[in-house]
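What follows is a structure written as structure tokens; I'll ask about it next.
Missing here: one protein chain of the complex. Every other protein chain is in place.
Let's look at subunit A:
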Amino acid sequence: MQLSEILKNEHVLLDVNVDSRETCIDELTKLMEKTGVVSDSAVYKDAVLKREEEGSTGIGFGVAIPHGKSSGVEEAGLAFARLSDEIDWQSLDGKPVKSVFLIAIPEEKAGNEHLQILSQLSRKLMHEDFRNKLLQATSSDELIAALDE
């Protein structure tokens, strides 16, 4: 099982322009709705925004990982956006955000393998060289390959 199986090519936005955290989540949700990962975008978005209320998912270092576990999700999925202009995410370190991972987890029996992968992604995000790769990738293929390394 590889990260690329849940981070599909169609789930990647490179150098996209969004003006707020909510539009960013909207854009990424649309991508996952198209591929059938998210079946009910309104329900899913509620879960994601509720999680943001509990505490910002801006983890610092210019990265945010909004996520939601919701019945509006068919199967585990991951979407990525690299923003052309940094936006505010009320991050832990107070800095604006450049890279956003949106994570979708189904309410019932989320497969363990998927969760394992997401936990590995979370661990990788704590490493600077990995974050740099996100910023340097020139295509979605290159980005997905970097994730799987």
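The rule is short, and it goes like this: contacts are C-beta pairs under 8 Å (C-beta built on N, C-alpha and C of every residue); 3 or more make two chains touch, one makes a residue touch a chain; residues count from 1.
Here is the rule we go by: contacts and distances are computed from a predicted model.
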Check: With one chain of the assembly withheld, which option in "Spore germination protein", "PTS fructose transporter subunit IIBC", "ATP-binding cassette domain-containing protein" or "Small-conductance mechanosensitive channel" matches that chain's UniProt protein name?
Finding: "PTS fructose transporter subunit IIBC"
Check: Where the complex has a chain not shown, which of A:42, A:92 or A:135 is the residue touching it?
Finding: A:92
Margin query: I'm checking contacts with the chain that's been left out. Which of A:3, A:18, A:31 or A:65 qualifies?
Written below: A:65
Notebook entry, point to check: Considering the whole complex, which of A:100, A:125 or A:147 touches the chain not shown?
Noted result: A:125
Checklist line | Interface with the unshown chain - residue positions in subunit A | finding: 51, 54-55, 57, 59-60, 65, 67-69, 92-93, 103, 105, 110, 112, 115-116, 118-127
